[in-house]
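Here the complex is missing one protein chain, while the rest keep their positions.
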Amino acid sequence: MSVITYRQALHDALRSEMLRDENVFLIGEEIGLFEGSYKITAGMLAEFGPKRVRDTPIAEEGFTGAAIGAAMLGLRPVVEIMTINFSLLALDQIVNHAAKIYGMFGGQAKVPMVIRTPGGGGQQLGATHSQNIELYYAFVPGMKVVAPSNPADAKALMLAAIRDDDPVLVLENLALYNTKGEVYDEDVPAEIGKAKITREGSDITVVAYSRMAAVALQVAEQLAESDGIDVEVVDLRSLRPLDRATIIASVQKTNCAVVLEDDWLTYGIGAEIAATISDGAFDWLDAPVRRVAMAEVPLPYAKPLETAALPSADDAITAIRQTLDAVARRR
Amino acid sequence: MSVITYRQALHDALRSEMLRDENVFLIGEEIGLFEGSYKITAGMLAEFGPKRVRDTPIAEEGFTGAAIGAAMLGLRPVVEIMTINFSLLALDQIVNHAAKIYGMFGGQAKVPMVIRTPGGGGQQLGATHSQNIELYYAFVPGMKVVAPSNPADAKALMLAAIRDDDPVLVLENLALYNTKGEVYDEDVPAEIGKAKITREGSDITVVAYSRMAAVALQVAEQLAESDGIDVEVVDLRSLRPLDRATIIASVQKTNCAVVLEDDWLTYGIGAEIAATISDGAFDWLDAPVRRVAMAEVPLPYAKPLETAALPSADDAITAIRQTLDAVARRR
Amino acid sequence: MPSSAPARTADKSMTRSRRKISANTEPPTVSDEQLVAFYRQMVLIRRFEERAARAYTEAKIGGYCHLNLGEEATVAGLMAALDDSDYVFTNYREHGYAIARGIGPERVMAELYGRADGVSRGWGGSMHMFDIASRFMGGYGIVGGQLPLATGAALAIDYRGGSEAVMCLMGDGTTNIGAFHECLNIAALWNLPIVYVVINNGLGMGTTVEQSSAEPELYKRASSYRMPSARVDGNDPVAVHEAAKAALAGARAGKPYLLEAVSGRLKGHSVVDPAKYRSKEEAEALKAADPIAAYAVRLHEQGLLTDELITEIDAAAAATVAAAAEFADASPHPEVSTLFDYTYATPVPNDSRRLPGDALFPAAPRPTVQQIGASA
Partner (left out) sequence: MPSSAPARTADKSMTRSRRKISANTEPPTVSDEQLVAFYRQMVLIRRFEERAARAYTEAKIGGYCHLNLGEEATVAGLMAALDDSDYVFTNYREHGYAIARGIGPERVMAELYGRADGVSRGWGGSMHMFDIASRFMGGYGIVGGQLPLATGAALAIDYRGGSEAVMCLMGDGTTNIGAFHECLNIAALWNLPIVYVVINNGLGMGTTVEQSSAEPELYKRASSYRMPSARVDGNDPVAVHEAAKAALAGARAGKPYLLEAVSGRLKGHSVVDPAKYRSKEEAEALKAADPIAAYAVRLHEQGLLTDELITEIDAAAAATVAAAAEFADASPHPEVSTLFDYTYATPVPNDSRRLPGDALFPAAPRPTVQQIGASA
């Protein structure tokens, strides 16, 4: 185990897969000479050369689709889409092609590819560069979507994604790249489709993924100290498939839940989590499932407005406390 | 009032808005000479000429974006995207531009445009041509999304959409085009953002939109006869904004609910409806909210497989009966 | 209809590349057998498509159904130019290409019928024929959708240093969509082994080339990528074959190519389109220019086709098509139990296998009083 950043963990996973399997290659804008907009691929061009670290023109639809076609012939491309906002330009290729090819042709062609792309607001990048639209992928049968919240998962899920024979979107996060944590030095792929209890607790279940799953842990520690509240944290890790069993088991223990998400509330990822809990744990639930999510506006540039619109640790704390009050009122 | 088809109602709304306001024009593929893939615009080119009924090259991103730009200058374009599946190619223009321009520039430019597009499976069109992805628009602040289930709403909501100063997506449905119903001869726009109780009932609330809202009414009549079950039907009509108050009021009366939707279950539109009900009507709910939705697969072409994957009236009936049983078990 | 008369020579502005790859000026390299084989192929496709149209009206076939009627010479010429190891990507108008690529007509027909023996197991239908054995990499229904995929296949070949080539077919209307631009630029930039073929039938649904393309001489658009290109008479299988051979040779040498084959669409856009937007004269003119009739006359003059042979070929085609329809009719419908078999290639936990009427939590258990006591 070593303590490294989320960025380094992603880099290490990419590098060791490149070394392990020559069918694995990287493709995307500015990943080579520029070393990646967020430097995940730093040093890769120098080590592996332009054939395996392929800089592309600005043509998201073209190069993402080309990666799909290459995967159909057995290569294992790892596409970097600079931020998830730009992936909308490639969405037809991903949703109507990558996710459909295996089924539409009766299982004759696999699409073993990975799409790496960061989401995340809070950097004052404005309305079009700060979105969290993982929903667009998590909604689609044929896709797999993972969303690591810490360096260990970043490495383990990236390894699993590259070795998987289906199109996998790996949701990274701008605000997590510099966060640190313990990571196995060995290559130990995670299991796609499994959530993880990252903190055991008995009072309330907090369900989250990506950046908010990190916030959840921090909030849990804080509330344990300040209020003596024992929070259980479920880190989804995989948005598709969704591990409902782990979520329900936790809520059957705690009898209440709060969902934290960085996307918009209405129709967001949290809607499915809340619906799932309200259904599967119906008779265990002592209060409505509370969702903490972004304000439903195009994210403004001005810092005070941006801060007000984005979910924070304080918002999570408020939601947890109010939910426990609601439970108390009902017992 | 006259009895006309859903197709005719859409046509009539478009035509009278074209006559009323010369800033209104139609743009899309094959809407003129070909008279529209589904003939909604039949006769329009002959009546209004090529300037106001503009046939485009196959370039969804280009012509949809051009409509947005024209709207910024005060025109009121009505874009036809042949089916919602193809709208993925224009999604960046719609989500990152049409829905952002008013907010991103501090309210200086409006985008008064309409995007008309049909969803719907069941026509053996296969995995890429049968999707229900209205979620992609309903999720986005800045967008408005309406989904008429009958000819009267088709006309009233289309009128409202064209007169609205924001980008509005009007979700049509292939299976509804030939359905008939009573429609006002006058132009009476509906209010965007309001759901409607299309059938009053006391036993259970069924929430649906578009094609499934029509199925809901049919199922309600059937169950009234066969089982004496009194179903209340809430037709959402507007997916964004979402009229939560009307849904909650109904469930507070019936104490249970079933959601019918034509899209995939996980993360689908119904997830928000179920989450909303489970939260807002928490203390009124006597059973989990049941969702009836499409099987989570790329829709196959073969008829038996397609039929098995799509939600039917029988599925709705099963869900309603089982939900009422669940209520009985708990009382 | 295309603006300028089809020519058999490569674009003059492409001399640099022509010297290297154009075989068009050399004497025909096609054997007599091949010349007759083209005819056989064309007739078979014609009969197959006519049968498909009938089966559609008989409701044996559903969804959309786009035919190659009028395109037979192009189909025969292009597919014969490929090596077995080459890859083909097409749009949704691909029945003929699938057959000419060597896929059994009965398996293509079975796919149209949505049966288990269909080339895509009944999952794809008319628009989505796929056969890995013949490297027929799929028909695609999203206009332009096949271009990035085909470009990526060429990238994979290049990545492995292979000698195969990719042929990517598209219609004239498809040259106006963004993917066309992004892909041709990428292919030229990276010297990928791919030939893009524009099947110019003069129409995209009801829209003419002039109404949709500001440069209606579509092959000229290759110049935006310094890519060699040419326009060829799509009604002449020999011309198409030679032009395709030359283009493929260049592609294998790292020079992607844009080939435009000009022919006519004899019927509507799809089986259900009456093509009202087309004048009587246009329709007549098309019939008059029927590539099969014209090619028959030509072979006749060359003494390669006798009336007997014509009858024999017709009968053979009719028999093959009839057998294909019988096979399709006899083939079983896919089992509903297979509905969830092709969502993922790598199984993972928690994959949804719920049917629309199923509850998300089937037997959602209820807590015992003890449990509630315990947890509360």
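The letters A, B and C name the chains in turn, as written, and every chain counts its residues from 1.
Simple rule for what comes next: a contact is a pair of C-beta atoms (placed from the backbone, for glycine too) under 8 Å apart; a residue touches a chain by one contact, two chains touch by 3 or more.
Just so you know, these numbers come straight off a predicted model, no measurement behind them.
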{"item": "Omitted chain - touching chains that are shown", "value": "A, B, C"}
{"item": "Options A:43, A:57 or A:74, residue touching the unrepresented chain", "value": "A:57"}
{"item": "Residue of C:86, C:182, C:236 or C:260 in touch with the missing chain, whole complex considered", "value": "C:182"}
{"item": "Those residues of chain B which, in the complete complex, touch the missing chain", "value": "25, 51, 56-57, 59, 61-75, 77, 92-93, 96-97, 101-112, 141-142, 144, 164-166, 191-194, 238, 241-245, 248, 252-255, 276, 279-280, 282-284, 286, 331"}
{"item": "Interface residues of chain A (partner: the chain not displayed)", "value": "29-30, 33-34, 37, 55, 57-62, 85-86, 89, 123-129, 265-266, 288, 290-298, 300-305, 308-312, 314-315, 318-319, 322, 326, 329-330"}
{"item": "Absent chain, residues of chain C that touch it", "value": "176-182, 184-185, 188-189, 211-215, 220-221, 223-227"}
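Going forward, only the chains that are shown with their structure count from here on.
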{"item": "Top chain pair, ranked by how many C-beta pairs fall in contact", "value": "A-C"}
{"item": "Distance between chain centroids, defined by C-alpha means - chain B, chain C (Å)", "value": "34"}
{"item": "Whole-Å gap between the CA centroids of chain A and chain B", "value": "30"}
{"item": "Centroid spacing, where centroids are CA-atom means, of chain A and chain C in whole angstrom", "value": "38"}
{"item": "Shared-contact residues (touching 2 or more other chains) in chain B", "value": "85, 89, 126-128, 266, 288, 290-291, 296-298, 300, 330"}
{"item": "Residues within chain C bordering two or more other chains", "value": "120, 122-124, 128, 140, 142, 145, 178, 342-343, 352, 360-361, 364, 366"}
